[in-house]
Structures are given as C-alpha cells and as structure tokens.
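Here the complex is missing one protein chain, while the rest keep their positions.
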Amino acid sequence: MRFVLSDDQRDFASSLDSLLASSDTVSVARAWADGDSAPGLKLWSRLAEQGVNALVVPEGSGGMGASPVELAIAFELLGKHAVPGPWVESAAYLPLALGDAATVEALAEGAIGTVAAPPHVPYALDADVADRVFLAADGVLSAATAGGLTRSVDGARRLFPVTAGSTFVELVETKAEAAFDLAVLATSAQLLGLGERILADTVTYAKQRRQFGREIGSYQAIKHQLADVRIALDFARPLVQGAALVSSTRSTAESSTASTNDRARDVSAAKVACADAAYLASRTGLQVHGAIGYTQEFELSLWITKVRALVTAWGTPAFHRGRVLRSLVETDGER
Amino acid sequence: MRFVLSDDQRDFASSLDSLLASSDTVSVARAWADGDSAPGLKLWSRLAEQGVNALVVPEGSGGMGASPVELAIAFELLGKHAVPGPWVESAAYLPLALGDAATVEALAEGAIGTVAAPPHVPYALDADVADRVFLAADGVLSAATAGGLTRSVDGARRLFPVTAGSTFVELVETKAEAAFDLAVLATSAQLLGLGERILADTVTYAKQRRQFGREIGSYQAIKHQLADVRIALDFARPLVQGAALVSSTRSTAESSTASTNDRARDVSAAKVACADAAYLASRTGLQVHGAIGYTQEFELSLWITKVRALVTAWGTPAFHRGRVLRSLVETDGER
Amino acid sequence: MDLTLSESELAFQAEARAWLEANVPAEPLPSMDTEAGWAAHQAWEAKLAEARWSVVSWPHDYHGREASLIEWVIFEEEYYRAGAPGRVSQNGIFLLAPIIFDHGTQEQRDRFLPSMATGEKIWAQAWSEPEAGSDLASLKSTARRDDERGGWLLNGQKTWSSRATFAHWGFGLFRSDPEAERHNGLTYFLFPLDAEGVTVRPIAQLDGEAGFAEIFFEDVFVPDADVLGAPGDGWRVAMSTAGNERGLSLRSPGRFCAAADRLVELYKSQLTSGNPPVEPVETHADGVVDAWIKARAYRLYTWGTVTRLADGGELGAAGSVNKVFWSELDIALHETALDLLGPEAETESRWLDGYTFSLSGPIYAGTNEIQRNIVAERILGLPREPKGASR
Partner (left out) sequence: MDLTLSESELAFQAEARAWLEANVPAEPLPSMDTEAGWAAHQAWEAKLAEARWSVVSWPHDYHGREASLIEWVIFEEEYYRAGAPGRVSQNGIFLLAPIIFDHGTQEQRDRFLPSMATGEKIWAQAWSEPEAGSDLASLKSTARRDDERGGWLLNGQKTWSSRATFAHWGFGLFRSDPEAERHNGLTYFLFPLDAEGVTVRPIAQLDGEAGFAEIFFEDVFVPDADVLGAPGDGWRVAMSTAGNERGLSLRSPGRFCAAADRLVELYKSQLTSGNPPVEPVETHADGVVDAWIKARAYRLYTWGTVTRLADGGELGAAGSVNKVFWSELDIALHETALDLLGPEAETESRWLDGYTFSLSGPIYAGTNEIQRNIVAERILGLPREPKGASR
C-alpha cells in the first residue's frame, strides 16, 4: 500500500512537463486549429522520441511496457499544455485494440493513428493528418476513409466522419473494451490537466487583477469559488490513479469478468469526476477572468473550449454514470 | 393584465399577518408538538372566525367564495408563522373533494378534517384532534380510523396511518384532481412563507452576530448565499400566484381537459420551485446561524424541520417534476 | 390580480403575430458579426421600422407606436416566438435612446433617434476599459477641453464594445475633470466611429466571431453638441437608466420562453428518434423541466414587474435579482441541450452557439458577483465590506 507516485514516476512527469513547457504549445495548438499542422507534427515526433506514443505498448512490440499510471501522467500533461493531435487514439485506444503487431509497432514509433468508435466517438479526430484511419463498429476494426471537416467547439480538435473501407480485422470484444476503457482513462487524465492549468492561471490572474481598490482574489466570492475548484480536482485525481492501477495491463491480461467490471466502473467514475471538476474549473476560470476570458486571443480560451469538448468525448457523463450504476446494481458494490 | 395583488388582497394579508404575529404561534407550535393541542385549537377557532377555513367554500355553503389567490395568501402566512394543524386538509383538499354539503359547511365553520391520500399522502395529519378523518383511495373517500402516532421530522406534524371504515362516498375523479391540486398549491404557499421567514430571521441574525471583528452579514460568502435565497424566493412567488389564477374555481368548474392539464402543470411547477427555494433558505439559514440554528430551543428549528417535511408532502419534487414533464411532452408546451 | 390581456392588447398581439409570421425570414440570417450578416440585419431593421415594429414604445413622431410597457413585453414575446433575427440595433434603442429621451436636447433627439429607429445608424456602447471591468467608476479615458473649437478631445481606450466593428456611432463616459475621482468629473459623449483619431480593433470570441471590439482614441474631437447632459454629470446621466426597464436588466422573457420551448421540442424529438443519446433521454428530464419552470417563472415575474412599473414603481435593485436569474437560467438551459445532444454536443450547432453566448451572461453588464452584492446590500440591507487593501 503506497498510494503516491514513485520517484521514477515523478521524474517522468517533471521531465515531460519541462519539455512541453519549452515547446510553445499554445502556438502549436493555435496553428493546428488554423489547419497548419506542421508545428504539431514536429512536436508529435519529439514526443514519440521520448516514448510517449509507446507507453502502453509491450516491450516486445517496440514499446515501453509502462503501466496505465504512466499513461495517465502523460495525458495529464498533454492536457495541461493543450497539445493537439489524436493522442488518445494513437497512444491509448489503438495499441490495445489492434491485433496487428506491425501497426502497433508503427504507432509506437510515432505513426499517427485515429479512430471513430460510434456511438460514443462518432468522428475520427484529426483524420486529415493521420497515417491510419479506422472505424471500430459492429465487431470489426475497418480501415476507413475520412469525410469533410466537422468543426468542434475546440478548434484544435478537427473532427471527421468516416466510412469503412473494405479491409477490416475482427475486433475481439475484450480487447475493444480494454481499449475503450484506456481511452476513457486517458481522456480523464487530460481533463485533470486542463482543470489544473485553468485553476493555476486563474489564481495567478486573481492575484494581479484589481477591482474596487484590491486584488479580486481577496474577495471571498472569488476565493470560495476557487477553493471549490481546488477541492474538486483534489478528489478527482485519486480516482484517475486508482483506475489506472486497476487498468494495469496485468489485470487486463487476466481479464476476469470481475476485474473487467471493476475496470469499467473505475474508469467511468474517474471520467465523471474529472469532467465535473474540469468543467467547474472552466466555468469558474471564465467567470473570474471576466470578459477577457471570453476572447480567443487570451490563452484561457484554449483550455476552456477543450474542456467542453472532452466532457463528452469518449462517453458522455450520462453514459459513464449509467455504467457505474449498472456495475453497482449488478454486483455487491464492494470497493 | 394586472399581475400584482389587489388592495383588498393586500389588506387581507396584512390583517391575517397581524393576527398571527400577536398569537405567539411559536409557543402554539411547540405545545402542539408536545401533544398539548389546546392552544392550537384555540388559534384554529380564532382563524375560523376570520373565515380562513371557509375561503374556497362557495358562499352558498356558508363559505367566503374567495379565489385560490386568497387561499395562497393565507397559506403563505400559516407557513410564515408555523401554525400547526391539518390546514391543507381542512381548508383546501376536503372542501373540494367532498360532495357532502353538510360536512363542507361544518369545515367552513371550523370543524377539523384530515385525510390520507396515498400514495402521495400516506398518513393523515393530526388525526388525533380531527373531527372527521378520511381516506381517499381507489376512487372513494372513506370515513377512516387512525392508528398510532408516527413521528415526522417536524414535531408539530403528527402523522397517523389510517384504515378505511365502512362508510364511504364516491370520489369523482375531476373533484379528486382539483382537490389534490389545491392542496399542492396550499403547500407551495406554505413553503414560500417558511422560506421568507427563514430568510428574514437569518438576515436579522447576520446583521447582529459578529465574528472576527465584524458582522457576519458583511462577509461576501454569507451575502451571496443570502442573495441567492432572495432570488429563488422572488421567482417562486409568481409561480404560486400564476397557478392560483389558473386554479380559480371558475376554470375548475369549466374543467376542460386543457385547463385541467394547465392547472396540474402549474401547481406542480409552483411546488417544485417553492420546495427548492424554501429548502435552499433552510440550508442557508442553518449554515449562517451555525450551531445555534441546530438547537430546538432556537426558533429557527421550527421552520427548518417544517420545510424538510413539506418538501415531500402532497407530492415529492420528483413526482411534480414528472407531472410537469408529462404535461409538456403531451402538449405543445404553450404557456 | 389577473393575467388576461385587454382587447386592445389582444389586438396588438394579433397584429404583431401576423406581421411577424408573414415577414420573419424563413432561414436564419448570417451572423451579424460578419459583413454579410451585418448588412442583412440592418436591412431587417429597416423592414421592421417601415411597419413601425422597430421601436414600438417610442413616440409616433420617432417611428414608434407609443406602446405601453405591457405591449412592449407582448411584442418581445411574439418576436422571440417567431424566431425573428437578433436586433443589431439593440444597444442604441435599449441602452442609449432612453437617455437621449430623458437627458438629450430636442436637437439631439431629432438628429439621432430617427436614424437609430430605422437601423440606418447603428450604435455601439463604449463603457469598459481594460483596467476597469466591473468597476466602471475607475475609468481612465480622458476628455480635454478645447475651447477654441468648442468641444472636447477624447483620448484613451475602451474595450468589450459589442458590434463596434461595423457600427456607425459610439457612446460612453470619459473623465473630463482630471482632478475628480471615481464617479465625479465624468462626461457622457456621443461620437462617430469613423471620426479622425478613432481606431477600432475587433476581438475574436470563444467561438471565433468578432462580436466585440476595442476602440482607441487619439485626440478625437467631439463638439459640444454631441455631449449628452451636462459636462461632468456623466455618471448620473448614465445611471439614470441603469435600472432601465427596457434595458438589459429587464430582459424580455420571450427569449427564454422560446428557448425553453425549443428545448422541450429537442427532448421530444430525441424521445422519438432515440438518436443520438446513448443513455435513456429521460436521464436529462429534470434539466428540461427545470429550464421550462424557470422560463415560466421569469415570464410571470416580468408581468409582475411590468404591472408595478406601469403603476409608477421603479425597478431599482430588483434589476440585479433579475439579471442573476436569467443569466444562470440561460446557461443551465443550454447545458441541458448539450446534454441531450450527447456525443454530438461538441460539434457546431445552434445550441452550441447559444451555449457559448450564454456564458457571457454572468459577466457583462455587471458580473453576477456585483449583482449579488447589490441584492445583499440594497435589498436585504446587509452591511458593506470594510474598505481597504487586502493583506
């Protein structure tokens, strides 16, 4: 029983954080939203060199063989820095869903993959820049063709409807479930990072901005709203970490019905809590910033719009609450 | 179009308010809760002399022939002063439900009636002091016998399970619905009065109580909570008044399907909003008062516990939300 | 107490409804924050004016119908119910015009109001400044006396000016007495946005559209004829209609009732189509019901307010009660719509646009934090906070 990150995990987090902090990710995200993917692809390669894309790929397939805990660390930071691109698809969903070792190896090395998995994931993210585009439906994983761009509230999420091509492989149900759950976990971690970033930036702003003769952060109405965000994020984080432990590849490999049920329940609980906390952070951040937060040129808009998009990405809160409920009603509610 | 109380209605409210303010209703309610009904029965007779019990009884049956607007005014004040007794049953439900003119006349003159109307009203309130006890179920209104006392969270609400006797009359469905809706309206108005009272007392307390060198009412955290209560009550009141207008005896007499549907929808909407607003007032009032609000000897506890009881009395919030929804889905949502 | 309309009110309602049914464009106009949309919206204002629907409560001499407050609310309800276009002229007709009627000279009324009523000239407000935000009294933009030319020179910067990108004229407060502090020494100016020394810079919003602009002033000359009220009296002039009954604090209930009805329709259509939600549609029933109940409450509350105002009452701090309520209702209503849209919520839609716009509700025209202070202090009588620096 040691429910804190290990020193190695802390080091990994801090070096990835430094790398992203020095990569002007805000400009990268803005260019991406404008259809200029070059800076984003450069960053993609750089992160691939660091092994981010290969985290959950087994060492035998050219991966890092890391656990979902490391994956959650990485995705929290991708969220914090608003890094664009189909990360959930390439680094979480596809490596687990694909049976094809060659494609997994390519993804681990930095190829870009994306996938639509209706009904929860109706569009393939950033299919225009992807090397491989898939459609997961009806028990098969098909190579797919992307349609026209559909705009998301988050300009840096470029969505594409897809149609299945003729090549497909069977999608084993247990693999599809494990892949979906890992994508949910990764999305939850991203939301956590977005929420933390919004809170940090908003606290900084509230300490500087003055109204009626004092810093707005000295007003109780502002303080208590921000305290509530801190509290919500503090209690969302352990759900992500706990779900990551339950999702560890070992237990996936065992994949007993009980452990699959636990995993589904726990990643869904994490998604619900992270979506709620990040959304609270975004609403509070916007309100504390006032009108300036409402503008595109201010960085805050990057995190705020991404939160709104990720709240419903890879399963809406209603879906995930429903999944937790079903798991509780069907079992004894042991935790 | 004049959506404010008339001068006559204002005068009625103010004279009833004065009467109740000078009747030491707090002692009356405490005695009632302790099983000493004498002061409560005295107050009951005094109010009957003023015609409160006869408000919606037609003039031909010895009543006042007043509209549900006056009824709502009276019940708001009964709530504000925490007057105990089966008022909703005697002065709202039974006069409309009963076909028997003699009983209605007796009630109008001050006889005490009570009723259980499962599933929404599983117990008969204060059956131990009632002259007539009824059970409304399965399309009949039976004379009923009360069982043992069941304690409510509000000590001044003495609940009794009942069993049907052999005498009964048919309960015409349209009458039963109109009676239920008028009971819902009366309960909503009571909740409004309770909420207003809690807010007023809490504001007074917040202006006097000092902590950390200033009145607690000068702290933004307290101010904003109380402002939210003011806002919630301000927007619950017009729903009560609007529902009272729709419930006017005239439209009940017409009783077209459309107007019955409107009435059901509108009293349910009023109950939802009043329950929410009064409950917010009670939670806020308790929090602002702190530990002292948690004690029986402090008057606040009278209103707080009564709010909790009335939130679910005559239909839970879930039931009333469901009724509004059904009305919206089945019609065009015209308002 | 009654909610029935008089015969003349019913006739007014019927006339408005018939005209709107016959004239509201079948397809929504393009966004007024684009050049094409701007022109379309201006044309719509002209059409409204021609049939005397653009400023129903104004005098007949100024394109109005001298409608009562109740009729104004009726018209607004019909307007939203008909799904008619947004009013590109709203800042002028709702915020500025009441002040010109009350504080302007006859010459100013005759010069400014007719072209405002027809939509020929669109007005933009210029209240906020980068450092001021909700604290309007801390304005820093200046007006320097120019006796020779008989006017003033404006300098400084205004921001969050809605629709200033395409508008023709602006109005706002400037500090004309550099010695005076806070609410004193401010003057209310009207100025053409193409005047020499004025620069307008659009600001892109969350949704990418330039609904707001910054306005920079560099020795912009404004003649005395374009000062509204007395010099130095600007704060009082501006605030005289801050609780304005036709302004933003008394927002037309029609807007929320129409949106709540659309929300019910969305719910019903998803109940029958089963698409695209992945959970039972009923999961979101409470949100739909609560939005509908609140929209109805807002409508009835407004009828009460209108009756009191018609009786000679004042809106006062109740405007703050109002503003907190409608702005939070607007967000909750749109959040519920996004919930109903399920996995499609993040993609472009009218609901998503409405949601993004609703987020500005608790911020503009005085943040909801300020409004709650006003409710607590002016309505509940709670004491004000200590003045002084934080620690």
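Things worth noting here:
Lettered A, B and C in written order, each chain numbered from 1.
What we mean here is this: a contact is a pair of C-beta atoms (placed from the backbone, for glycine too) under 8 Å apart; a residue touches a chain by one contact, two chains touch by 3 or more.
Computed from a predicted structure; not experimentally measured.
Note on the chain not shown: across the whole complex it touches A, B, C. Within the entire complex, the positions of chain A that touch the omitted partner chain are 1-6, 9, 69, 199, 203, 206-207, 214-215, 217-220, 222-224, 226-228, 230-231, 234-236, 238-239, 241-242, 245, 269, 272-273, 321-322, 324-325, 328-329, 333, 335.
Although one chain is hidden here, its contacts on chain B can still be listed: residues 119-123, 150-155, 157, 159, 209-215, 217-219, 221-222, 283, 286-287, 290-291, 294-297, 301, 304-305, 308-309, 311-313, 315-319, 321-322. Residue positions on chain C in contact with the hidden chain: 280, 282-283, 285-286, 383-391, in rising order.
Quick note on the criterion: only the chains that are shown with their structure count from here on.
With centres defined by CA atoms alone, the chain at the far end from chain A is B. For the pair chain A and chain B, the distance between mean C-alpha positions equals 50 Å.
Note: centroid distance chain A to chain C, computed from Cα atoms, is 38 Å.
Annotation for chain C: residues touching 2 or more other chains are 369, 372.
Counting partners per residue, chain B has 219-220, 224 as the residues that reach two or more other chains.
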